[in-house]
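With one protein chain held back, the other chains of the complex are shown just where they sit.
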């Protein structure tokens, strides 16, 4: 045993280093969850019955879902194009897709506000004449979430389509399938695991967004904003149970979808 | 031409859909930048001379760099282990690495506050007896950034190491290289492009973090917080130039590193 | 590079959002700059929030502040006595106005007498800050309720507030009690923001036509504003009895009764640098500080008025 | 019938240049070429996955140059078979049928038929990744022919398999081809495979078709040295034409004279090509119809499995091929003197 450790010195050191960062994550979340459950289970239970909290969590989940849906509808086709076609400016487009990831959320929030504000917003004004109001309204939340979360879905879906051998598509076409039929029956199912992973990430990213949303929409309050307000107004003991509940819900969804995507028959190559 | 469009109907539709989401990103950012430059170039110039703004941007860049550095030191070894070894609970570890991505930032902020607070924090208390204060201090910013940004570096580095054929490592060892030497001369250089990409993402993620940081540290003010405060206190006209400046800096760094990583000789397989 | 500048003493000032400009704005002379000039080894750091949130940061979140300055002095005895402090000074006052810009709808029509008619129009969007976290917010409610009395129009509050939000009002023992739930659910016609200053952005951007603001804020941001009658603008000690007729019950259960707008300030007991905190308070109520307040449209109370166990250091600057 | 008329196409780092090709109805046409010659790309072009920059493709007297691949009615089998990994064998095969909007019973019937014909009925519910290479190939072929294409394109269908399976499946291919009378284009880099299967062969190099002809023509009369080398002509020897009369040519190589049949002019420098298997080895000079006889010394004997490669120095180097039995019978070994002979008609002059 000792001999083995000596032989594998580097791996042992690596494991220790890696362990620290895992421990950091686990301790940070675990400590909060444990503290809440042990010291103030009542507070947690109360929060699960507070309609304001539940409403805002529901709002967050729902808008995040909408944002992911929109990202899916517009992003999956884009991902397919990026995976399959070579064209001038492609790497520019790819960089643009990544930009929301590098832009600070609050700056993105200000940008979103500038564009989507009711009066004079480049997009907000025309939309509001269609009776779609973004400022302080659900569409605004969805747009803000979309901005920050779409890159995750697009990049993941692109990797997915790239992992599908174009020859499979060629064969399908030679067998008489149209481009669209080929996409539906071959490319999409084979890239599905990647797309699902991307959607989970995108949803998680959307539900956790705070900075970008609050500039445009401070009402209705998404869960992160409610939590911040509660923290500022009443402190840790009031806001922590909401955090615990939210984390719990997110982790449940995450674990569930992750298991689902792992069980999804692994026909793809990696 | 028309015939071609008809033949490639699906691709045309896909391109249009994809174009919309690209346009959304471009318009959102472009509109803000343009508005700022055209309507209030003076404000932008003034902001570049405001020491408070510059300090907070510098603080953000610097702490984000530290967070990335820490993530690098602890995360790259973890990524290597995850890429190379099979062990019980590996997929659990992988899920844990992903957890910070799905946990809402504000909830993460509360968790971080719980653990790192000066009094009674599981890590904060011992650290403060070592004279390392996290609450409202630079180490706190770094820890909060680390929490949210480490997954990006780890996942990217893991993919990088996975793309290195283990046979290359085997050959290096048969030629007399120790495990560590093999890592330094073969595995790391070959995974470097991925690691660099991961580091950029991680840095960007750290610099843009807001929700997780503000619970633990509201002073010194990182740039996103300063921006938020300015927005809250003085409105759009005061906060927008900061946003523009910050976006400009982030994009510059991003584009620069992206070009660098593209020029990095592409010895890896993809 | 300033990363906290360790060799300097940090003086933490938590203040109401409406004090942001005179305290730490971008003007050449602010409290922060002037004080730092006077005490070069001190680094003043300002944290701005709604007044209630400002106090809660100390009392509930567990942060330490060396000075707390809020837009409603009565919050200090109500929320901080006796555990966190046992004194406060009243150093400035203010009045409620209805701010707008020249792009606002009906900007050329509005005046002291028809403002509530214009706010009633369906194509007008107006805003106030959150009554649960910002005194300016609950004062906006009081203004609307008092307007019913003043203009003799019993529908003003219902039309402007009750029908657009979950906030309700009722008459009880000759007092108008306005209840603000946690979930305000504003309609599309009104905008509720955390801090009143945020509404300025809406006005400037054109998303909002009118907003209830402190006069100081309106002035500082160069907005146009409707001056409201003294009977309803919560400025005059003369109408203190009138103001008293309204009471706002916040979601937390705390009740705020109408009173003239007077800013209060204190040094919490758990401050890290209580002496410096006192120095700052002293500076704000000194004539130099009062000049600064004045210059930003925030009329100081001269001399400042102390209440409770006012520390000796301040005794000669304060009337009680 | 497939006619490819002056087709060119540029990719970023590779191009197909001016391809002219005609494949007759029912023919088994093999495209033979080294790796990266562009064979796969040419097949993909024919199938319509890419569109040529110039030139036209005609199938059964119809210009199909711009037709989308799903309208072409061409069966395609890729090198790695490209079975749909998320579908079972049955679902793979019926993929094309289902698109044809035929009654369900007919689909089932055709499916049964083709699966029986290729002996894969027992695999119908398995997923591709659980199949061996040979099984996968048969499924791929079944999937291709079940839609009754007029043309079948096979991209190196045997190269991923081991020698035994290769030989077995060659038979199968020939059987299917005969049975369905399918016009077939088969791509390979393996000369043996080409020889074993082809009615005609097109040799492709560097994006060009350099020679077309029967296997006999290709292997014995390569058009240039490149083709000659590629198709396994191991003896390429330089010489000068001494005389040439009505096809009967004599060529001087060092001090030796070789007789050949060619129209080269006297005095010109030529290269003669001679396949190793065309050379007979005898222990001593014998009389035979072969016009060229040289004695020489064996320099090396290289075992190639069932055959041996014999390197002989006859004043010029010669490589011959003989079976193991013959070698043992003749008692060949390095250093031994032998007599080599080959017919004038075996000599191809470039």
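For this structure, a couple of remarks:
A, B, C and D are the chain letters, set down in written order, and residue numbers restart from 1 in every chain.
Convention: contacts are C-beta pairs under 8 Å (C-beta built on N, C-alpha and C of every residue); 3 or more make two chains touch, one makes a residue touch a chain.
Quantities reported herein were computed from a predicted structural model and do not represent experimental measurements.
Among B:45, B:92 or B:171, only B:171 touches the chain that is left out of the view.
Here one chain is not drawn; of D:10, D:60, D:130 or D:163, the residue touching it is D:163. Contact between subunit B and the absent chain runs through residues 165, 167-168, 170-179, 181, 185-186, 189-190, 265, 267-268.
Remark: the residues of subunit D touching the chain excluded from display are 34-35, 162-164, 167, 170-171, 189-192, 195-196, 215, 229-230, 232, 275-280, 302-307, 309, 321-326.
One rule holds in what follows: only the chains that are shown with their structure count from here on.
Chain geometry summary: the mean Cα position of subunit A and that of subunit C are 38 Å apart.
Listed for subunit B are residues 231, 236, each touching two or more other chains.
Among the residues of subunit D, those touching two or more other chains are numbered 68.
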